[in-house]
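A protein chain is absent from this complex, but the other protein chains hold their places.
On to chain A.
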């Protein structure tokens, strides 16, 4: 096939390119400026602002939407105004911000980027566990504090090597966390909707806990790596926190709403669990007067699980590949089917 006919290489003239609706370029939550060239290679980029000013002319052109940082917001009104929309491609793996049933009712496909996010998110899980266990943030504050005259000999953290890690949600990201934790000689327990194959379990030395209670009672570190669904919404609540060891740490790299935050505040205040390390909360950011921000035994990062130059680039590339597959009638690499 001549190179110019191969769909992957087919760089069309601008007017011919399928329209891709995006929220905006740059700024707080817009598409990264460094990725614009990649998108323009295949698509005629249309921002929401341009679309709203020119609905009649542009709505025929838009065949795809690229969602970045949960924007643009997809509602019935928008879907009704885009008669040629074929695919909504999300940058990132979580799609809890999308009404999948609604979108499917318009015959539109939804795709995400599970491959692009898994390494960087697994890395953040490990980073949070280590930073929390070894009191890294506190340590940095001591090192630079004007009041520091000496380093106290009785200032200790917890050992990660050889400790027990309980992974709740053993999908791609959870499994990568297990691989990393194994190198720290951690004992790995996991809870998942389904048990993994025996070879997969053996490769990382993971023991299946059919009952989440068993995992909670034995773990020194509990890491949440599920996606957010009606079943996982607030599934870590008062009862689950009380089942955890008082010396245990909760790490959340999934979605804030998976944890009952009020119950978590109470558990941390009362020493029901030792500490928490959260990359995700609800909302993000937390209101500035939220109780979680006042606690000493918590570290919170601003949802940076995929915030690396490499991961963000891969997410855009994966989204582009998904869109092109849909528009060209090819097998879709990462379609999200509503359950």
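Quick note on the criterion: a residue touches a chain if its C-beta (ideal position, glycine included) is under 8 Å from a C-beta of that chain, and two chains touch if they have at least 3 such contacts; residues count from 1.
As a convention for this text, contacts and distances are computed from a predicted model.
Novice: Refer to UniProt and select, among "Integrator complex subunit 9", "Mitochondrial import inner membrane translocase subunit", "Glyoxylate reductase/hydroxypyruvate reductase" or "AP-3 complex subunit beta", the name of the complex member that is left out.
Specialist: UniProt lists the chain left out of the view as "Glyoxylate reductase/hydroxypyruvate reductase".
Novice: Of A:50, A:96 or A:158, which one is in contact with the hidden chain?
Specialist: Considering all chains, including the one not shown, the answer is A:158.
Novice: Of A:16, A:37, A:77 or A:149, which sits in contact with the chain we cannot see?
Specialist: Going through A:16, A:37, A:77 or A:149 one by one, A:149 is the residue touching the chain not shown.
Novice: From the list A:26, A:83 or A:246, pick the residue that touches the absent chain.
Specialist: A:26
Novice: If you put the missing chain back, which residues of chain A would it touch?
Specialist: Its contact residues with the unshown chain are 26-30, 32-33, 68-69, 119-120, 122-124, 126-128, 130-131, 133-137, 139-140, 142-144, 146, 148-151, 153, 155-162, 179-180, 182-185, 284-286, 288, 293, 299-304, 307-312.
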